[in-house]
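The other protein chains are all here in position, but one chain of the complex has been omitted.
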Amino acid sequence: MDTTQEVIIAGFGGQGVLSMGQLLVYAAMLEGKEVSWMPSYGPEMRGGTANCIVIVSGVRISSPIVSKFSAAIVLNQPSLDKFVEKVLPGGLLIYERSTIISPPARTDIEVLNIPAIDEAHRLTAKQVANVVLLGAFLERLPIVKPENVILALRKVLPKHRQHLLPINEQALMRGKELAIEAVAEPIAR
Amino acid sequence: MDTTQEVIIAGFGGQGVLSMGQLLVYAAMLEGKEVSWMPSYGPEMRGGTANCIVIVSGVRISSPIVSKFSAAIVLNQPSLDKFVEKVLPGGLLIYERSTIISPPARTDIEVLNIPAIDEAHRLTAKQVANVVLLGAFLERLPIVKPENVILALRKVLPKHRQHLLPINEQALMRGKELAIEAVAEPIAR
Amino acid sequence: MPTHKEKSEVLLMKGNEALAEAAFRAGLQAYFGYPITPQSEVIEYLMAEQPKHDCVVLQAESEVAAINMIFGASGAGARVMTSSSGPGISLMQEGISYMAASQLPCLIVNVQRGGPGLGTIQPSQGDYFQATKGGGHGDYRLIVLAPASVQEMADFVFDGFRLAEKYRNPAMILTDGALGQMMEKLEMPPKGSLPYPETPWATTGKRKDRKRNVVTSLFMQPEKMEEVNLHLQEKYRLIEETEVRYEEIDVDDADVLLVAFGLVARICEKAMHLAREKGLRVGLLRPITLFPYPSKRLAELSSKVGSVLTVEMNAGQMLEDVRLAVEGRCPVHFKGRMGGMIPSPEEVLEAIEAIPAKLHVELQR
Amino acid sequence: MPTHKEKSEVLLMKGNEALAEAAFRAGLQAYFGYPITPQSEVIEYLMAEQPKHDCVVLQAESEVAAINMIFGASGAGARVMTSSSGPGISLMQEGISYMAASQLPCLIVNVQRGGPGLGTIQPSQGDYFQATKGGGHGDYRLIVLAPASVQEMADFVFDGFRLAEKYRNPAMILTDGALGQMMEKLEMPPKGSLPYPETPWATTGKRKDRKRNVVTSLFMQPEKMEEVNLHLQEKYRLIEETEVRYEEIDVDDADVLLVAFGLVARICEKAMHLAREKGLRVGLLRPITLFPYPSKRLAELSSKVGSVLTVEMNAGQMLEDVRLAVEGRCPVHFKGRMGGMIPSPEEVLEAIEAIPAKLHVELQR
Amino acid sequence: MIRGKVLIAEEICKGCELCITACPQDSLALSEKINLKGYRFAVLVQDNCTGCVNCALVCPDAAITVYRQKKPAKGINPEIQVAV
Amino acid sequence: MIRGKVLIAEEICKGCELCITACPQDSLALSEKINLKGYRFAVLVQDNCTGCVNCALVCPDAAITVYRQKKPAKGINPEIQVAV
Amino acid sequence: MDLPPITNGFELVYKKPQTLTETPMHYCPGCGHGVVHRVLMEVIEEMGIQDRTIGVAPVGCSVFAYDYMNVDMQEAAHGRASAVATGIKRVLPDRFVYSYQGDGDLAAIGTAETIHTVNRGENILMVFINNGIYGMTGGQMAPTSILGMKTTTSPFGRDSKLAGHPLKITNLIAQLPGAFYVTRHAVHTANAVRKLKKAIHSSFEYQLLNKGTCFIEVLSNCPSGWKMTPAESNKWLEENMFPIYPLGDLKTPSQTMN
Partner (left out) sequence: MDLPPITNGFELVYKKPQTLTETPMHYCPGCGHGVVHRVLMEVIEEMGIQDRTIGVAPVGCSVFAYDYMNVDMQEAAHGRASAVATGIKRVLPDRFVYSYQGDGDLAAIGTAETIHTVNRGENILMVFINNGIYGMTGGQMAPTSILGMKTTTSPFGRDSKLAGHPLKITNLIAQLPGAFYVTRHAVHTANAVRKLKKAIHSSFEYQLLNKGTCFIEVLSNCPSGWKMTPAESNKWLEENMFPIYPLGDLKTPSQTMN
């Protein structure tokens, strides 16, 4: 197998799950990798769930749609329920702590819970919770370099939002730290 | 072959060629025959040529469209030019005299020219020229009984036109007489 | 076919008018349409005779409006019809797709004229694909009946309503300008011979004893939309199993099998007679239902005959269904006229004669 | 494919936006359209970027108006495009038939969603028949391109214009909501790389030195209309001879041949890899042009492989073209999802595995 | 009185009689003859045309050309002319 | 003062605050709690509701039920109630 | 929803009508669609005509109206609600029929159906929600968008040179003899809601009397499309839309009777 990573990022619309994925593929592209980002909106037109499949690979990507993932980042309970079984054995599952009532029970994957929303509040910028999560994710699965995520952010943020760069950078780093601090539930092999 | 008669009636729109055909099939139907009436309008929407194919038969009619005819009734030059060669050898061609500049030259069919328009004027009802022609036609090719044409007329004429019955009856009879008087150009066998 | 022949009347009528009169007799409750040649006689006849019947007849502002009025009236449980020709039928495609998806019965009459574009007002069969494959978006089918005589122009109105209502699906009568304009005698079935179906799903006002009825084609969850589609597809399979209709003439000893629908089938019948007079063994298969298509029967026949000759007033549309049924078992030839031209029996005969002689006698492969 | 790679840029874009940007770079002169999910990004992108380009971008009052504005602008010699999805494309059928008949080039983009009816906004391939057989009235064809990546969403805009203008015929990009919404990196061809054709037939004002130009689809004499049709058919034969495009992967030793277009082809490619890992010899044929269809190549392959498996996001529409090409030479299987559901590679693998083992090795008949 | 002349294209005329109605001088009438299309066509029947152009303006078939005397010169007798 | 009570369906409320704006008594405010859909919902925060119904009339989600004192009876302390 | 027992001495003065289903509405927080739905259903409940009423939902944000309105309903194609309503009313003339449409639906793609339905004087009620934008598809320009309004398809503000002026279709409607009662309302305040309710009530009464088309425009907000809070959107509505679309009757029965 090549180094292909197939990641699902899922939550409510508005939690920034789609842009998290976009940042990831943009950064990967900057690193010269093959990428694909496939969003899926729930049936509801407004609110409701949203997710995206991110594929990053050293080789040409065939299907942008896969049903098993090497990693999952989830931001609400329905998404957790939907995707927990779709993570490949040995894979990674990161979830936002405060949105999950019943945490996953799988032991054949690495499971990490991150208090991203709390952390974002602490940074007094609740909209960066997703970047905190992204930072944590990249700590465990360094498929792109954090600096390239920041570079990507710089490219996608419109002018009048460029002032948000520092706070995002901070959030990303806090995420990495949280992931290091977190006691990952170990994989029972 | 059965007793099938395939007749083309052709002229300008407004000369009553379509209704001539309708009278014929109506009368034939009254006699229990199988019938079909297929109109064809020229490409012009207004004015222009019109024709109809009338088939009267003792048996079920397959194609209502044929390209050779046992008889033709024509009311203008373009129609004569178009259909003269389509009359089967031994067939009948009747034309309205005043509308034809160059009469047909075929000798293998019976050709009859009838001054139907003049006759209609004489009857002071120029719209019955077509009935005059029909009378002449039926004299030579009695595929339906004249009285059934009259019966048909009675059925199709709307109430406020029923007073036109006598004049039409007269026209039909005059047509028959004209056909008898006319020296048919003989078929050279 | 209507069974109440006892009170039928023998009439001499134009195809379009026979169809309109038959609609009244088949219990039409609402017609919405917009004039277009060569079928304006349908609405004109309905308007003139409407006072004798308990039926809504309304000239819509367009074909788009007409098909959507049909939608509403059908959803309210009425027996409904519209009619048009090429350009107008094209404008109805969105509405037709909506009706199929909402499972609303209705009868749509397409009196075909030569296309594409504004084209010509002469007869054609150029809308076969549109009628049978679904010219609108999504996976749906119409039940398509192809009359070949004025008698069938009337009879198929009854069949059309019956099938549409039985399967809650739009049905189409696919005919042409020549059949619409020609006169033949016909037995006109009596009024009242086609009972109205129960329509418990219709929006007639939510009575206390039932939940509200909703007519819709929107199913935002793809899982649900797929279910709807699976149901439609099941329905179409059932229709294909039970409702196929065709006519065959002299196929038993046939060497060349003519396949043609509508008016062209009758021209082919004549050509067949001409060919038989010449000693050629020619038979005819006339599909009456274009969807469902008589593929099974054609497949059977294709392993018996030497070759098949499809004749159409188009560039070869039904031809694809013929080839799908024949699947290489024998050569399939094609004779077509387009843009309003009608093939003559003699032309078809020529096409028969042009088939290489050995194909007349030898089974292929 | 655009050849001016030297100045291409590598970008990361959504399919719909890549298509819109490519349209500018391909020299789009006028876009008329009406919003509909999942393709509203096309008009939104064009509107936002329009100031940088010399191009008319207008939101029409409806899809009917849009296609007729396209008609006018194309008739005036401009390079034009419109885009929509299911219901909107259905509303355009009359206009599309008119454009084909009037021989006007244009590019129509259908970002498919689940139908029929209002359906769902999820991706689908349910409009294959409508696109390839002609959803409007009369005998005409669209040149249909089916992209499978964001790169092709951009590239095929160039191809679409080129083919439409070469043959003076509407071309369609038949894609779906998933391809429209997904992001991939792509090389975006530079502006100015597609020269404008001569349009001496265009209505630009009757100069003294020529007769007036008339854009019309009306030919009242059926003889003349038939001539127009014969010309169209000749054109379509020529297109079938010269413009067929497809991609094939690992077909040489294939036992099971997957046939799929667009996004589904990529899902099949993945399924193929999975199958090969299991030791199954699976190959893939991806038609890139849906009309003209790669029937010849498929016919060749069908006498080499054990069986064909067609995979589509519909009830089996391209399946008919596959069967027409295979013509019984080997069994043809089908796997479809409908109403907005996307098949997964695993599902396709299952379908491959479900093909009776002997068909994997044995040629049929 | 200014004198006028009209020229009526007899094969173009459909005998609608609108020019006849429009003519303030009653100069026009339908011919007894019939043209190739079967219509009786309009002709000038009185020598009192003033060249007012009314007939030409209402003619749906653009069948009429109108001339008018430059200055009231005597001795010229305007003839009815018909285009061929 | 006539006294009123409002009952706000907290799982239906989307926290749009229109009722808050509409209330002439300033009786309403958003809760600190979040409902299952993630919205802060409206609650009665002052004991001065007159049952004027304004809040219910502008509520886009039909989340509000309103009661009013039959006659100004004393000793009854209207409580804030929330539907479940 | 069961109401908890209420302390003695209090009486119910307002509750959600039974003619609304229990399904929570999918609209964005603060969206006027919900208010109009409720008011419409209140009138139907009060008039006791639930069993004789058929509604037609459009394609637009209110496409799911049939999930909330507890009456028989049909979901029409985009722009064709009034044609669908015509079809229903013509075959069921003794039922109450209404259509409910947004501005894209009624005043763009459905213009021909709108004009001709009213011109025929179809005996129905047409409810027209004018929020100056295409809500459902993500905030594109509507025919009623005001000049300068930024939408996803007028990113630099609506420009009359490119897109024309806001279309006051209700003013055109009022000119048609088939229109019996034409009025413009809003739902931004409790009082406005009360007036709208009266207008709907009158419309159904006129329908019973076969008077012709009643047409009610409701100026509404689209917080999501306008990118504002609900409260801001109502303010914007008053300040920017009311001057162009002034509230009030455009045609009243007495005028019609003259």
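Order of writing sets the labels: A, B, C, D, E, F and G. Residues in every chain begin at 1.
One rule holds for everything that comes next: a contact is a pair of C-beta atoms (placed from the backbone, for glycine too) under 8 Å apart; a residue touches a chain by one contact, two chains touch by 3 or more.
Quick caveat, the model's predicted, so the values are computed rather than measured.
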Which residue of C:Gly27, C:Gly72 or C:Pro87 touches the chain not shown here: C:Pro87
Answer key for G:Asn171, G:Thr189 or G:Asn240 versus the chain not shown reads G:Asn171
In the complete assembly, which of D:Ser74, D:Asn110 or D:Asn229 touches the absent chain? D:Ser74
If the missing chain were put back, which residues of chain G would it touch? 108-112, 115-116, 119-121, 143, 160-165, 167-168, 171-172, 175-178
By the contact definition given up top, give the residues of chain D that touch the hidden chain. 29-30, 32, 56, 58, 60-62, 64-66, 68-78, 80, 94-95, 98, 102, 203-208, 212-218
Extract the touching residues of chain C with respect to the undisplayed chain. 34-37, 40, 43-44, 47-48, 51, 58-59, 61-64, 87, 118
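The definition used in the following text is that only the chains that are shown with their structure count from here on.
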Comparison of F-G and D-G by number of C-beta pairs in contact, larger one: F-G
So, what's the distance in Å between the C-alpha centres of chain G and chain C? 40
Euclidean distance of C-alpha centroids - chain B vs chain F, Å: 89
Centroid from C-alpha atoms only, then distance chain A to chain C, rounded to Å. What do you get? 55
Multi-chain contact residues (two or more partners), chain C: 64, 94, 98, 102, 120-121, 216-218, 220-222
For chain E, what residues touch not just one other chain but two or more? none
